[in-house]
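These notes are about the structure you will find just below.
In this view, the complex is presented without one of its protein chains, the others remaining in place.
Chain nomenclature is as follows: A and B, assigned in order of appearance, with residue numbering initiated at 1 for each chain independently.
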Amino acid sequence: MSRLGGGLAVLIPILVLSSFATYSLGALSNSNPAATILGQDAATPAAVAKLDKVLGLDKPLVVQYWDWLTQAVQGHLGTSYFTQIPVSQSIAQRLPVDLSIATAAVILAVVIGGTAGTVAAIRRGGIIDRSVTVVCSVISTLPAFVVGIILVVVFAVAVHWLPANGYNGPTQGIGPWLEHIILPSLALALQVAADIARQLRTSLVAVLEQNYIVGAKVRGLPYRRVLVRHALRNAAGPALTVIGYDFPMMLAGAVAAEAVFSLPGLGQLLLEAAQTRDIPVVQGVLLVVSTFVIVVNLLVNTLLAWLYRSSDGVSA
Amino acid sequence: MRRASRVHGGSVLSLPSARIAIVILAAVVFLMIFGSALAPQNPLTINANALFQGPSRAHLLGTDYLGRDVLSRLMAGTRLSVLTAAEAVGIALVLGAPLGVATVFLGRAFDFAANRVADALMTLPSIFFAVAVTAALGNGLVQAMFPVGILMAPLFFRVTRAAALEFARAQYVEAAELLGASKLHVIRVHVARKVLPTIAVTTAQGAAGALLAVSFLTFLGIGVTPPTPTWGGVLSSDLDYLSNAPWAPLIPGALIAITVGALNALADAFRDRAPRGRLAEPGQNVTTQLTPQPLEAADGRPTAA
Partner (left out) sequence: MAGQPPPETGAVRPETVLAIEDLRVTVHDGGATAVRDVSLTVRSGEIVGLVGESGSGKTLTCRAALGVLPRGVAAQGKITFAGEDVTSLSARGWERLHGSHIGAVFQDPASYLNPNLTVGGQVAEVLRVKRGLSRARAHEKAVELLTTVGLRQAGRVFHQIPAELSGGMLQRVMIAIAISCDPELLIADEATTALDVTIQAEIIELVKDLCDQRGLAVLFVSHDLAVIRELCDRVVVFYAGQVVEAGPAAEIIERPRHPYTQALLRVASVGDFRRRELEVIPGQPPHVGDRTTGCRFAARCPSVIEACRAGDIGLTRLGPAHEARCARVDDPAIAEASAAVAAVAPVAANGTRADQELANR
């Protein structure tokens, strides 16, 4: 339980820190939002001053920040300087793309990494174990976008099995949706899967040597049950923290995936906004992303607290 | 990295992987300094008659979508990539290391706060902030690598904090035996022996991550204006013309992967050769609330985030 409290305690400073930093970017930039909105011709000093007041840009930074934050919590993230579309709308439009990919990636990573790690641990020293180790090391050095590119080259260009780009939402049919997200999700998932596999193997090998596994066995519990309910349950902890730890990397990878696979996601939104110096959009995206990261970490910590009730925490 | 190898002298070089790594890295550094001058062709010269050519005598790595020599472009791009990666690592080191040492002496409250802040920073994905910074401060790699550096600082913070903690504890034991001047000497010797090697490991890992970050950013189009060549930029344009030359992206991809791999191998070598003891594994000593470290220290490296 103290873990949760700790988790929450960190939540506040992170959010404050990142959102303030995010917000200050606007102030740091030399851009003059009012002038940009009005357009070059209409941007007379008087008009600018007037618009500044309307936009609230003449108040001190901290006050502006607070206003922004309170509005943000209610879901109002401002309006794009250029398209006049509310930021929250743009984000909401693109969020499903990243969510689909991120969720699919996590599932794939857990399944692939978990299976590989478990099999490697059970048949320790065997050929599967050694190949898993080698493959993991190789994958770890490859960044997500390189992996993504390889996948595209192999599966989309060379063999034409899967589409190389584009995105179809699930509402337009589950089949095409899955087809479009498989490669990008896989690109994201592989590196995390490698980390999970390595970590799980180590923990599981250690757990399997513990006395309580022998204890469970002499109670006549079936092998599968001992493996899953006792061994894996206790060994999974560090592997789970890998997910929390790798999550920022996955987010970055999502941006890469969007670039490689031409997906209309938040990353692309951010890139476009950065090029046009559309500050409100940038701030909005950053806030959403930071919140995501924190939420995931909180979830991982909660799961850990539930799994590991003994005070010395994780694993053996 | 030169500083670190001086600390270890021969011991690191005894590992074959480290030797290969150092050779690779030396080549990279060499390219960085002399790349543009040594390139066989002008990286900017467009040749409409020689598009998408495979490797040949004139063009050892082929040509790109504008007929430019790929090898020359990559050699020329080395400087920008490496320098900006070094910038990020430098920022991280300068921010993180002194704070890590200081926090041990500045009291519980400060330490607690610093640790929480470090945890927080480590969870944030630096790419997003890097991109965001370009929105505010203009499209330049120098600005973009700033947040990468800042978000890497906690890594150095943790490592030096662990080292300083161990030293501080030992100091109380030896305090009685030490006299004024020799205390300083002990600090210097101790620092050299214990702290520098771990900083070396973290630096190498940080450099690997920073290089990935640079490649990523240039891949996304951030930070450089074409036609200036960068590793990531070449990769990106290769991708646009994938159907014309499916093998093309493998070249810059391999270049990035090899350099990053060399840095990681170097980091591993430093770690293996570090003096025995808890300090040998950076990131493993400090327990955190929000992101508990996995048991394996292999993930002490920063990521492309």
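We take it that contacts are C-beta pairs under 8 Å (C-beta built on N, C-alpha and C of every residue); 3 or more make two chains touch, one makes a residue touch a chain.
Small disclaimer: the values here were computed from a predicted structure and weren't measured.
Counting contacts over the entire complex, the absent chain touches A. The chain that is not drawn here is touched, among residues A:L51, A:A216, A:L240 or A:V296, by A:A216.
Residue in contact with the omitted chain (choice from A:K50, A:R123 or A:R225): A:R225. The set of chain A residues touching the chain not shown comprises 210-212, 214-223, 225, 229-230, 233-234, 307-312.
Criterion: only the chains that are shown with their structure count from here on.
Inter-chain centre distance (chain A to chain B, centres taken as mean C-alpha positions): 22 Å. Here chain A touches chain B in the complex through residues 3, 6-7, 9-10, 13-14, 17-18, 21-22, 25-26, 28-29, 31, 140-146, 149-150, 152-153, 157-158, 164, 195, 198-199, 202-203, 238-239, 241-242, 244-249, 251-253, 255-256, 259-260, 270-271, 273-275, 277-279, 282-283, 285-286, 289-290, 293-294, 297, 301, 304, 313-315, going by the rule given at the top. Against chain A, the residues of chain B that register as touching in their complex are 116-117, 119-121, 123-129, 131-137, 139, 212, 215-216, 219-222, 235-236, 239, 242-243, 246, 249-250, 253, 256-257, 260-261, 264, 289-296, 298-299, 303-305.
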